[in-house]
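Of the protein chains in this complex, all but one are displayed in their positions.
Labels A, B and C are assigned to the chains in the order they are written; within every chain, residues are numbered from 1.
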Amino acid sequence: MTEEAATIDHAGVLAWIRRYAAVIEEHRVELVRLDTAIGDGDHGTNMDRGMKKVLEKLDGSEGDDIGATLKAVGMTLVSSVGGAAGPLYGTLFLQMGTATAGSSTLDVGALADALDAGVKGVQARGKAEPGDKTMVDALLPAVAALREAQADGGVGPAAAAERAAAAAEEGMKATIPMEARKGRASYLGPRSVGHQDPGATSSYLLLRSAGEAFATA
Amino acid sequence: MTEEAATIDHAGVLAWIRRYAAVIEEHRVELVRLDTAIGDGDHGTNMDRGMKKVLEKLDGSEGDDIGATLKAVGMTLVSSVGGAAGPLYGTLFLQMGTATAGSSTLDVGALADALDAGVKGVQARGKAEPGDKTMVDALLPAVAALREAQADGGVGPAAAAERAAAAAEEGMKATIPMEARKGRASYLGPRSVGHQDPGATSSYLLLRSAGEAFATA
Amino acid sequence: MKKLINAPDAVVREALEGMEHAYGDRLRISYDPAFIVRSDAPVQGKVGIVSGGGSGHEPMHGGFVGMGMLDAACPGEVFTSPTPDQMLEATKAVDGGAGVLHIVKNYTGDVMNFEMAADLAKGEGIEVEAVVTNDDVAVQDSLYTAGRRGVGITVIAEKICGAAAEERKSLAEVAEICRRVNGEGRSMGMALTPCMTPSSGEPSFELGEDEMEIGIGIHGEPGRYREPMAPAAQVVDRLATAVVEDLPYNSGDRVLAMVNGMGGTPLIELFVVYRELHRFLQERGITIERRLVGNYITSLEMAGCSITLLRLDDELTRLWDAPVDTPALRWGA
Partner (left out) sequence: MKKLINAPDAVVREALEGMEHAYGDRLRISYDPAFIVRSDAPVQGKVGIVSGGGSGHEPMHGGFVGMGMLDAACPGEVFTSPTPDQMLEATKAVDGGAGVLHIVKNYTGDVMNFEMAADLAKGEGIEVEAVVTNDDVAVQDSLYTAGRRGVGITVIAEKICGAAAEERKSLAEVAEICRRVNGEGRSMGMALTPCMTPSSGEPSFELGEDEMEIGIGIHGEPGRYREPMAPAAQVVDRLATAVVEDLPYNSGDRVLAMVNGMGGTPLIELFVVYRELHRFLQERGITIERRLVGNYITSLEMAGCSITLLRLDDELTRLWDAPVDTPALRWGA
């Protein structure tokens, strides 16, 4: 294990967002396929459109207020993604932004607080419970993993994010046998079983992007 | 060569019409395919609908006036076939009916006169010349063959009709390399080349039916 | 074959029954022979207007029966011209003493059947004029062939002649206006997919995954040539160039522009096509004064579109704007 900084700074957060935009572009078609199977086939396109808008927005951004940047990301997603993912990812980032307002660095505890606040926002907006086969099923385990890393102590943000990504991946895979109870996939009833949830997949990618970005930050 | 009657009577004409209805039903799909290639794919269906109506009509018919029967066939075709074939085959039979009005038997000369009048009617209505890739290309050679049989003398109606059918078949096949100048196939221009004309095919079948019906009459 | 029907040979009759149930307050339906007539027909002193043709082009013509447009429509079997007895009875049903105009699309079958019907109607003492529409520039015109097909302009002619008849213009005048509309109108169509008649159950032609067919008719006939798929802008350039150069339409002309769907093309695509047509005409100094975007003269479920232009003058514009009240076209009433 290489020596790792105990916090990430504003540049680290920007690297995360940029990495996520790239990863979403790479996985656009896969996300569309997943959404075609149990939804309406737009999740990849929606997220890709939104993250491209976010990149445009970030290009002109200044300062080192992580909260302000995360809020700007949230606002941009709200007004460019549409569908269910727009308000949900928008809320996720807006709440993370509120939780980190004024901070120029985040340690693992602050990261956990931020994601926790974000996911609470997602649940408040979308009313999804664990097991409903949504992005919540990837996000909640990630919050738990960050909390564990925080409790363990001595784990840096990159390692913590990697643990969170691993947990999110588990959560994402666990959506496969679930019957959807929220979102468009719920219309399929039992026919939704056997398919991986697209939103859980894009949420896993969000955590994986964090791990990758923080490791090289 | 078996002994053959020198004339056909009203029953022979009825047998011809009935035979034609059966042959059209058999070849319905083939005629549709031919018409799909260079037209709108309805020729088989149209002729089959019309000949079925003719059968219904004939069921109630009485008397031995060949002209009246042929006219009734023509009227029925006009009001049930539609498309180009309706007025054309309708006219063919109406004019054959006029030419044979009051006759209870037809010799080869009378047959030739009737078909000649019918085809003249078809040409008057449709303005098609030989070589335009229409039913006229099958019908005109049939008229010529009947005339020849008449001139040869001693040829009965069945044998004459067989010769006419052979001539019509030649004429039908000769439509393959032609570029259509009349009817729906003409819209294709050069792309109509290489396809057999559906109307010429149904006209050949009309003569073949005559040969078959007269032989067993 | 996937169609919402009960039996191939029952489609036309059952659809007529559906129309009767839906529009019984405004239309009367005759089944044998088959025709659709506005319920207040014959309108005394008004020229009656009758059209007809094969079914499968809905809403044309049955959807255009009503005040300000057709008095009657004769539906044939799918893609098959109707028969003279239908047109004869329809003509008798709409004759209000001022004569009857037959608007006939130029197809051998339609022309011959309408001719026979007109002869029969004249025999019964009804004054009949027939105008044959032939606006399809995809077909080469020649004295020695069947000539050009009648397509999109027919819809527009029916609307404009209907308005002229409501104004109590004479049969000669209405027929003259019909000829003028046809003379000032041009169309061309294309297809992305073939269609399939209920009775044949096979596609009207085969098209590769990357091909489109240009110069298509409305009966699933193959077009004049096929080409690789292209963006809407190029498709419109291709169709509109042929249309505009044929009349020709010149800078300064005012036109009615119709972007028509062939049946299976989503409306959103027709608006993209209309955008391109607007650009194309603007570049040439031609002004769109009136427009119609939608499915008006279709080929069953064929995907594709056609473009029709009509050069307008003040009278044609006024007649176009006049009230019309039919199932498929309705304004001012």
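Annotations
Keep this in mind: contacts are C-beta pairs under 8 Å (C-beta built on N, C-alpha and C of every residue); 3 or more make two chains touch, one makes a residue touch a chain.
A quick note: this is a predicted structure, and the numbers were derived from the prediction, not measured.
The undisplayed chain touches these shown chains across the complete complex, A, C.
Considering the full assembly, A:Gly39 is the residue among A:Gly39, A:Gly171 or A:Pro198 that touches the omitted chain.
Taking the whole complex into account, subunit A touches the unshown chain at residues 32-33, 36, 38-42, 45-46, 49, 78-88, 125-126, 181-184, 186-189, 191.
Residues 2-7, 11-12, 14-19, 21-22, 55-56, 58-59, 63, 78, 192-193, 209, 212, 229, 231-233, 235, 263-276, 278, 288, 291, 293, 295, 298, 300-301, 303-305, 330-333 are the ones on subunit C that touch the missing chain.
To be clear about the criterion, only the chains that are shown with their structure count from here on.
Between subunit A and subunit C the centroid-to-centroid distance comes to 55 Å (mean Cα coordinates, whole Å). Here the CA centre of subunit A is 76 Å from the CA centre of subunit B.
The geometric centre of subunit B is 33 Å away from that of subunit C, both derived from CA atoms.
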